[in-house]
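Before any comments, here is the structure.
Every protein chain of the complex appears in place save one, which is left out.
Letters A and B mark the chains in the order given here, with residues in each chain numbered from 1 onward.
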Amino acid sequence: MSDAIIHEVTQSEYKYGFTTDIETEVIPPGLNEDIVRLISAKKNEPEWMLEFRLKAFRQWQKMKMPDWAHLNIPEIDYQSISYYAAPKKKSISSLDEVDPEILATFEKLGIPLEEQKILSGIAVDAVMDSVSVKTTFKETLAEKGIIFCSFSEAVQEHPDLVKKYLGTVVPSGDNFFAALNSAVFSDGSFVYIPKGVRCPMELSTYFRINTQNTGQFERTLIIADDESYVSYLEGCTAPQRDENQLHAAVVEIIALEHAEVKYSTVQNWYPGDKEGNGGVYNFVTKRGICKGEGSHISWTQVETGSAITWKYPSCILKGDNSTAEFYSVAVTNHFQQADTGTKMIHLGKNTGSRIISKGISAGLSQNSYRGLVKVGPNAENARNFSQCDSMLLGDKCGAHTFPYMEINNESAIVEHEATTSKISEDQIFYCNQRGISTEDAIGLIVNGYAKEVMDKLPMEFAVEAQKLLQISLEGSVG
Amino acid sequence: MEKQYIELYKAHHQLIKQNSAAVINRSRDAAFAKFESLGFPTIKHENYLYTDLKPVFSPDYGLNFRRLSFPVNPYQTFRCDVPEIYSYQFFVVNDGFYPPKEEHNGNLPKGVIICGLKEASEKHPELVAQYYGKLTAPQNDALVAFNETFAQDGFFMYVPENVHMDKPVQLVNIMRSDVDLLANSRNLIIIEKGAKAQLLVCDHAMDDVNFVANRVSEVFVGENAVYENYKLENTHDKTANLATVLIDQKESSDTLMNIITLNNGISRNNIEVAMNGEKCEAELCGMMIGGGQQQIDNHTTIMHNKPNCHSNELFKYVLDDVSKGAFTGRIFVEKDAQQTRAYQLNRNILLSKRAKVRTRPQLEIYADDVKCSHGATIGQIDEQALFYMRTRGISLPEARLLLMYAFAADVIENIRIPSLANRMKMLVEKRMRGELGMHEGCTLCMH
Partner (left out) sequence: MLEIKNLHVSIDGKEILKGLSLSVKPGEVHAIMGPNGSGKSTLASAIVGHPAFEVTSGSVTFEGRNLLEKDPEERANEGIFLSFQYPVEIPGVSMVNFMRTAINEQRKYRKLPPMSASDFLRFMREKKALVDMDNKLTNRSVNEGFSGGEKKKNEIFQMAMLEPKLAILDETDSGLDIDALRIVANGVNKLKSPEKSTILITHYQRLLEYIVPDYVHVLHDGKIVKSGTKDLALELEAKGYDWLK
């Protein structure tokens, strides 16, 4: 492949890079106990919630940013970030009250907020900057006893559930970014699926950073009660800005007996421009616990965005016979850096996990898989299979694999395989010979390479993700 | 825990230097400064997650700064009982090179120098100066800096251009002391262009005291040279054996490292092979057998710095009782090191409920035209194969043993000296049957 083609194909732009002109309330930059109190007060939170935040903040103050990842993270001035930004209009009860600009924004992103337009039956919670703007289909879901609302609403309306589960999977002092999130998180989504209920539609949250110099710290809590099922989708975009924006989310999933939770992410935060300016720092802690016997959690992620990604969606397999999966495609191009993977912590008996990770590096990017498989001393008959493949497109990028296996029970069977190779010239030539352009051929081959993961995405997402893969790689190929 | 050593050096650096050669002293203060700033790594350090050095370095040990003479004559203590293997045989007792018998040195091929590092530094200062500390300088490892701070002697081998050693060289490291002892021995091995050498290293501990051996070897393998390094570790449960081997490979050179650990206390091998010329070949393998409270940690790095190099790595562990095994295998492919082929496999069998294994294969790749892979498995002895064997009348314990021998077979097959391979096979099988104890000393070695 000639450099000319590479050059030609690398011209695609981030199509979600617009900003929305809406009135926003932003608190001054900086972080101290007063700010934490201010955030809590603005949200009219009960005392226990404020305590949770303050405890996290005090822990965070003593912590250092982790440096073990294969990432080059510029110094972040946490005092120059504003920790709360919200569209000014408050307490929306119907769609008509939503700022038309916001509606237009989500329209542009392809996120249907108008319920009548939804044919696919996806309930959406849209989060702009720090607060949740609108949750659709809430009433329909309520009929089945399903709670799907913004996190702040849950704090007000369902304090017992929040209190019982918040911080049980990701403790407030779990790591630097989780502690930061626990102190200043502003909103996010809350899901509760009652016993024996199969959630009839996909639940979806769309996150959008809009305001300049703000961090986004959303918090998601999903509780699947005994024998329930839910599939949850998460999408994210941000405007194109020269400065880096910070995103530090926490997601907690609790799966009780025989419950099944499927969590899918298509992460497309602004990755920065071709020179490496701007882009989102995505430092996310996602963790689920298979708490009940026979429960199942599955993470699927397609990561194409962000300047820097630090993210390890994990599962604690506590219940006997519980199972977990992690399917990931991570694409990096230009100056992007990603250090992502999973942790599978086997504690219960007869637990199984499966990890399939496909990394694709292009341009000058660095793409790392990092994963832990840990088998506790009492986790009899644990099984894990991991397959981590990396594909390199071009000779200036990096592809890295850092699995950790810590096995403390002799009955475990753990297998890990990883390969790294470049895209096959023979395959491209074969496509060329059949009249397919090199650019299309790469799209085809990469999609084929990632198929095992893409197949795990819900239909609506899969199509989007497929396009995203191709777009992210445009102009990257060497 | 580093404090006592920092004070020790501050108090005794004159004494150390007085009893050491000038070329070795040159980098000593810089090494000390590095050690002082690094301190010993804790288990929070990415490279030392699985080996806690605290119990190793916290106690009080004797160090032999004055170069007092050896309380043992290894030539008398260790007698050859494997007549079919002939080798040039040398001893390092603790951290001092033992004066070899006349007949050994006399027989060496022309131009070859094998002696103590101290002696080499005095007799051939230019040669030593040209190489000593070259591979350790860029290292950011506390054990290496610690060694260079205190090292005074060790093993030196120089094989000049195009000389092929006619026999393997055997280096027997013996720990011998009546009190707890820490030894920082230092080896320098230079295999010049087109030369060939095979080194067998046997690590042993003689006395029932606590030993810490912190060894650092710098190995230079010239263009088209072939270097094979076999290591047999059979010490005892009170020995901490920390060995760093840094290998620099020039174009079209070929190296092999094969490590077999049978008995030990805490072992940590830091092996780094840097392929600094095109078309290099490197093979790294190991068979680790752990029982009791043994801890075995192999930390390997293969640096593919130039195009067209091949590396192959195979480490196997069989762990019983409460033993702990750890493996980190890093394959690094530098930008533009195209046509790299690097393969790595780590396989582990756990025999007991309380045995533990940690494995971290790593690929770090900055070139695109490469074929790299790694694999790691943790499991048990194949139940189906066991049953098949039993239906042929083979008893369960015997079938298990046969499968364990089979597990070790491909590591042993990598040994290129047939008589040594047979010897190792015998020792590994004996160890697996539980018949090979500690303290058996060098009657096991081939000398």
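The working rule: contacts are C-beta pairs under 8 Å (C-beta built on N, C-alpha and C of every residue); 3 or more make two chains touch, one makes a residue touch a chain.
All values derive from a computational prediction rather than experimental measurement.
Counting contacts over the entire complex, the absent chain touches B. When the whole complex is considered, the residue among B:Lys44, B:Lys110 or B:Arg392 that touches the unshown chain is B:Arg392.
One chain is missing from the display, and on subunit B it is touched by residues 382, 384-385, 387-396, 398-399, 402-403, 405-410.
Here, only the chains that are shown with their structure count from here on.
Of all the residues in subunit A, the ones that touch subunit B in their complex are 68, 70, 377, 390, 392-422, 478.
Only residues 46, 335-336, 338, 348, 350-380 of subunit B touch subunit A when the two sit together in their complex.
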